[in-house]
Structures are given as structure tokens and as C-alpha cells.
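Missing here is one protein chain; the remaining ones are kept as they sit in the complex.
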Amino acid sequence: MTAFQTSRRGFLAAGAGLMLSLTLPLGRARAQTAATGPFVPNAFIRIGTDDTVTVMIKHLEMGQGPYTGLATLVAEELDADWAQMRAEGAPADNGLYANLFFGMQGTGGSTAIANSFMQMRKAGAAARAMLVAAAAQEWGVPAAEITVSAGQISHAGSGKSSGFGALSEAAASQPLPEDPPVKDAKDFVLIGTDRPKLDTVAKSNGTAIFTMDVYRDGMLTVVVAHPPRFGATVTSVDDAEALAVPGVEMVRQIPSGVAVYARNTYAALKGRDALVVEWDDSAAERRSSDELFAEYVTAAEEGGVTVEEDGDLAAFDGAAQVLEAEYRFPFLAHAPMEPLDAVIELADGKAEMWFGSQFPGFDRSTAAAVLGVPEEDLTINVLLAGGSFGRRAQGSAHIAAEAAEIAKAAGRDGTFKLVWTREDDLKGGYYRPMTLHRLRAGLDAEGNILGWENVVVNQSILMGTPMEGMLQGGPDATSFEGSSGLPYVLGAKRIGWARMESPVPVLWWRSVGHTHTAYAVETFLDEVLQAAGKDPLQGRLDLLPPEATRERGVLEKVKEISGWTGPQRDGRGYGVAYVKSFGTYVAEVVEVEDRGGVPHVSRVWCAVDCGIAVNPNVIRAQMEGGIGYALGTALHDRITLGAGGEVEQSNFHDYPMLRIGEMPAVEVAIIASSADPSGVGEPGVPPLAPALGNAWRALTGNKQYQLPFSGAIA
Amino acid sequence: MTKLTLALATGLIAAAPVFAQDSLSGPDAFADISDEAERSAAMFTEMGKVLTHPRCVNCHPVGDTPTQGDDMQAHSPPLVRGDADFGAPGMTCNTCHGPQNVALTSGQGSIPGHEPWMIAPVSMGWNGKSLNEICTQIKDPARNGDRDLEAIYEHMATDGLVGWAWDPGEGRTPAPGTQDVLGQLTRAWIDTGAVCPS
Partner (left out) sequence: MTKFIVNGREVDLDIDPDTPLLWALRDELRLTGTKFGCGIAQCGACTVMLDGMPRRSCVTPISMVEGSEVTTIEGMEGPEIAAVQSAWEAIDVPQCGWCQSGQIMSATALLQQVASPSDEDINNAMAGNVCRCATYVRIRQAIHDAAKTLEG
């Protein structure tokens, strides 16, 4: 099964049929008769004469499930049979394939289902209406008497029936419905049920094609020597020994470093090892993590700019008890299993790229600008990505840019595959920002919370990038989201943010600001509840205002499925945390054991409310995976800058991934809901670490004020 | 705040040598110890520089899991000795370790290798033990693979996997001295009564 792959040949081979191009939401669209000519990538749906329904997926498939999710939405309204559904990555085209929440093509913020929910359903409904109209015309029966079910179009009165394929050409000449009706939720057949993911088979037999698997005739593999310190530039290069390595074809200086081009990967790596490069560190980051944290402490004391304020902090003056804590979080690398890569081909003034592009519009315009070609002369084929977790979504489009620089510097037509090694990845920046939190809370004698203050100190992800405009002059909420906007009633409140600057590039990392705010807020709140003599779970419920029904729903559900009896039982610790992120409400309970001073998480219970559950199977998978991703990070991971500013980690031996023996059993409960669907790729992550911190403190009394658990970060 | 010590795998690519004991004296250096038993014990103590070196102890664990690197961190990936001291079904020693050391193609260091490559049986676990305990154990056929002293000599002086300790590949400090000197010391120790240091 390779139909989901971005394969031009496969697309053509499926034969002529119905192609729909829709500018949704609200169905203003035009039908095209699919020509026998070249692939025209301006459609969401293609129905082949062989009955296959191929959905062009505008979101990057990086494991979070949009190939299956968006195809489900189309299939639902098309009344297709699941077995006839296929998915293909849509190419770069901001006009056709914009994320409706972003206004440009892009995947992130757990928005794939949410922004596509009505658009893809309308697309499916429009196709269905045209097929029905075609059948009515061919059979000479009223369209209203025609039914469609599991891919079969039928007319009971005449006994006629047909699959989609036989009618696809006739359907193409039907007028496009202006605003095709979509189903009422009670009539959903596919939405809300489990069904096989479209990409599972190819990912289980080695045939799925990712960027690194693209091979073209005459292609050269390129690796780049990047500076050891962020912000450094090349002073001089001695490439004599590199060029002497058999297989190395050329060496070029590009803005991001020194590129080695070779006939195979091994030669490229050997060639890079043989380079002698001198770097200019005059603009480089030379501070260590230690030194940076010292500056962060000072900035926290100064209080930052106020990003949320409610009431008068003088309330602290009347407190019977004031709790304070300082939290530290390291830089984190995303470490997707497929290291960063891109393939670019130049021929006759035009360019074509193949890679797991997460912001195809940015990537396209950036690469085109580097090459000096019009955007329409640069095609990006979006392939499967072997993970991302935010890493492939760059405002700087630095991977597309580096690939284009390589192609440009080659000085000739040809195909070039840019490959980053794991070391390049872990040392290459674009980290979750290192962050410091200061929190304080005041309680009265009865344990009521009178005041809450939280100052967050870190670099901005958006400021200073081409995406700064999204902020419209305001502070960068991705830096402190989750510290602000809390649902709990906490008395007088102030949230401050201090922006720090560094040449170390930072980026959103699966759940972005919530990666640290959730830990600081939810573990500190746990301490506050303890000081007030309250149960962690009931205490949270008691702090919720009456209108917080969905928050309450997940907390009560996780209480039920975990059999919560309090923070300790039979020598094990139990902790709870609740976080709303990306529109989705998640509460998790962690069960922890003390194995010789090391926490071992044996079980996790998770309650999630993401509105309508389009594919419960994918939702459970994302919660399970998010929990494991968060747990490995909380236990093990940190990127630190040593004296002089060089990254101290290099590969999985010193930036360890969670392994199977550390993975807890996970039970997920999905809250039944009729609300519009929200995302699931990220929201499983934030509650895990604080629930673990709370469970560990309950079991051992130890307060963990920095992550990871395993060791020092400065 | 409690500082936890998780078993972190920082030892794969060790940095500079951390051992001062980079020399190993031969039997002649002990000639002026007139008491033979004392001389024998002193020579075993010298042998101990090798026996307690990470190159040996990493794969002579007392428990179920080997260690690695000059700083003797937990082996990464986590590995158990298994029924045959050769790892678990599905992940045995030779899943990663080949017949010779292999330099890494990216980054520094190497994956150590030798044919065969395996963990010493649990009865021969030395990690964390005193020299006296190791010595007693080495002489005990019930705990040394049913070897007599001559077989112990052969192991020390000629065994290929023991010899690997002096050619451990990039990123690992070799055991002190040479295998030849270790063999001479072992011979002399045996000839002087194979006395264990207290």
C-alpha cells in the first residue's frame, strides 16, 4: 500500500476522474475535469476510476495522524467506505492549503483537525452531491431518491447502483454545490469510531518513503559543518584533506557553515571530519547555562513586564502564610527520530524539493528567495516526517534555506540531499527555551488563597523572527502561556514575563510554553494545597469556578478511573495535574515508585476532553505517546551550554530517550462531547511532568524544582 | 532539593583518561620484598591495577547489568546478562559489539568489539569488591569457571578478550601496562604461592 505517498506517478496511474478544488469554508469551488495531463495539485479530493478516494492532506503527517483524521472527515460526508480511502501530502501552496487558523499553510498548535473540521467535511459533502447528481442524470431518477452508503450509490426504485469510480467523470461536469449541507452529528458513521490508520501498513513493512529515503540519479549527499558556538561564523576553511576523501566532490562555504558534497553519506561524513575550519566567535554566545541562569535570576527579581493582573497584590500583606519557589528548566532538543533533512533539485532554472515541510509556505518563499527564482518555479513535495514535535516548523525556514544555499553554492544543476546527523540535531539549537519561574502564593489562616504571583523568564520564540508580526506588538504569549489564563480562583494575581536575548535559536517544542508553565504552576499549586490541608484532587476541584465544567469533567473522570484515594497508597505516590492547552482539557494521575532514589512511573491515567472525538484510536495514541514523550524528558533530558558556550550533549547516550522498560501502563478516558474538535498532538504532554513531581513529593517529601530529575542543568 | 542520581549513560564516549595508574610494574619491581608470601600478595595488588580497571570490571559485574566507559556508567542501552551471559534474546552482546572495535562515523569514540564479546559469569563478578575478595574468588574453582591456577595464568596472559583491555578503541583508557606484564605478574604470583592481599 503506497497510495498515501507523495507520488506523482501513483497519482497519474490512478486514472482520470473527479477532481475538486474548493476554497472553503463555504463551498465556493470549481470542478475540473481531470485531464490526462500532468498532476495539478489544487484539490483536496480525487476520486479515481478505480474507486479510490485520495485526499490531499494539507497538514504534515509526522505521526500525529492527520492523514487518517482529515481523510475520515472527507469519507464521513462522502459516505465512502474506509477501505477505498487514500491520503497524500499536499504540496506547498499557501493559497489552496492554508491552515484556516494561520492564514497560511502550516501544521502546529494541534490545529489540524480543528481548522479542517468543517472544511474537509464540506469538501466531502460537495463531492458526494456531484456524484449523486451524476447518478441522477445517468439513471434518469430524482437525486432526492438516491442514497449513498459505504461507497455505493444506489437508487432503490430502479434497483440501480454504482461505485464512485464509474461515475467520477460524469460527476466532474456537474455544477459544484454552493454550500453543501453536512451531516448532523447523530448521523456520523465514521467520526467517533476507531478505524485503521492509512499509513500503518507502509510504516510496518519499510516501504513508507520519508525525505531521507529519496534517491535521485546523480544525487549528492551533503553534510554541513556548523559552528560549535551559536552565532559564530566562518573565518577560514582548509578543505584539502576533505577533498582528498574518495567520493567527496566539492566543499562550499554557505551562510550556515561549510558544506561537504559527496557521492554517498559515508564519504560526506568522512569529508566533514577532515575539514579544518576556523570560526569567528565575536558575535557568538559564550555564556554557559550557569551564567545565563544567573542573569535570569536577576531578571526575575526585577519582575518583568506584567502580562496578566487581577486585583491588588497588597493581599499578600494579610497572608498568614506565604510560599515561594524558584524553578529552572533547561534548553530541550526535539530530537525527532528522522534527523533533519531535505532534497533539492535544480534543473533549467526551476527547483523542486522533497521534504517533511511543516510550514511549506515559509519554506517555499525562503528557498525561492535564496535561489532567486519566482515562487511558482519552486515546487515542494511534502513527504512524511519521521517526527517533528515542532522542530520542522521554523519561522526562519532554516532547513529549506540551507538546502537552497547548498544547491546555489554548487553552481550547477543537480540533486542534493541535505542530511543532519544526530549530533548536528542535538547541537544545532532551535531548542525549547531555558526558563526560570518564580512563584509565590499567600494563604490566610483558613487555607484560602489570597494572592498568586508568577514571573517567567526566558527567550521569546517569535520575537526577532519573520513571525514576529503575529504578536501585533504584544508580548510573546508562547513564552508564558499556561502561567496566565489559569482557571483556578487564586485571589489577587500578577503574571510577569522577562524576555532574555541570546544567539541561541529557540523554537516551539511539543506543547510550547506549557512544557514549563504546567510544571511550575501545577507543582507549586500542589504545595499550596498541601499547606492549606487539602487533597490535591479535591483541592483543585474546589478552586474551579462553577462555569469551569470541562475542567471539572476531566478532573472528576481521572479521579474515577485512577481510583484516587489520595497522594499515597501501599508505598506508592500518586500525583495529579490538570492543564488546558490548545483548546483541549487534560487531567492526568501518575503512580510512582521509589527505586533506589530514582522515580519509576508504573501507571498513568489520563482524561481528555477534545470536543468531538473524530478518531478515538488516534486520540488514545497521542495521549499515550505524549505521556511517554513528556516522561522521558522529565526524567532525563537537558541541553546545557558549558563554559564558553558550547553545547555539552551530542547524541542519545547523553540526551537519553525514554525506553520501553520505563514506559508506564496508560489508561485513557475520552470525555464524550459535542463541542467542536480541538487538538490532541500536544495536550497529552503538559500534565505528565507536574503529576510526576507531585507524586514524587507525596512519596518522598522531595521537592523537585528543576527538570530533569536526573541531574544538574547548570 | 534532593539530588537524584539516575543511571545516566554518559560513559559511552569518555573524555580524557581519568586514571593515574597507567603503569604496571613487572615481578622484578617486587624482588626486594624478602618475605615470599608478602611478595606474592604485593604482586597481586599490582595485578589489581588491571583487575579493578574499568576495562575489566565493566564486564565483570556482580549483578545483572554491565557498566561502560571510564566512568563506569550503566550500560546504554540497558542490557541484562541473560542465561548465557550474552544478553537477552532479541538483544545480545553481538547486536552492537562486533569482532573488532569500530570507530563511530559521526561524533567521537568507538564501539568496542572482540570475538567473543560477553559478560563474565555472575560467579566472577568483581565490580565493587575488594582485592582480597577478588583474589579469593579467582582462586576458587567454584567461582572461576573451574580453573586451576595454570588456567588462570593462561586467561591473564593469553586470552584475547583480556588482551582487548590494552587495545580498547578510541574513547577508552587502556588498562595499565601490557598483557605481557600482567602475565609475568600472574606467573610470579602463582610461583610465590598465589597469596591474596589482606
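Note that the chains take the letters A and B in the order they are written out, and that residue 1 is the start of every chain.
Everything that follows uses one rule, which is that a contact is a pair of C-beta atoms (placed from the backbone, for glycine too) under 8 Å apart; a residue touches a chain by one contact, two chains touch by 3 or more.
Predicted model only: the values in this text are computed from it and were never measured.
Counting contacts across the entire complex, name the shown chains the missing chain touches.
A, B
Where the complex has a chain not shown, which of A:94, A:421, A:484 or A:649 is the residue touching it?
A:421
Of the listed residues A:207, A:306 or A:549, which contacts the missing chain in the full complex?
Touches the omitted chain: A:207.
For the chain left out of this view, which of A:328, A:540, A:653 or A:697 touches it?
Going through A:328, A:540, A:653 or A:697 one by one, A:653 is the residue touching the chain not shown.
In the complete assembly, which of A:93, A:281 or A:338 touches the absent chain?
The missing chain is touched by A:338.
Suppose we count only contacts with the excluded chain; which residues of chain A make the list?
Residues 62-65, 196-197, 199-210, 212-213, 215, 221, 246-247, 264-267, 270, 335-339, 384-389, 421-422, 617, 621, 624-629, 631-632, 651-653, 657-661, 663, 665-666 of chain A touch the chain absent from view.
In the whole complex, what residues of chain B lie against the chain that is missing from view?
Residues of chain B in contact with the hidden chain: 12-13, 76-80, 82, 87-92, 94-96, 98-100, 102-107, 109, 111.
The rule is short, and it goes like this: only the chains that are shown with their structure count from here on.
Taking the touch rule as given, give the residues of chain A at its contact with chain B in the complex, in rising order.
266, 269-270, 421-423, 597-599, 635-636, 650-654, 656, 659, 661, 700, 702-706, 709-712
Looking at the complex, which residues from chain B come into contact with chain A?
Residues 1-13, 76-78, 105-107.
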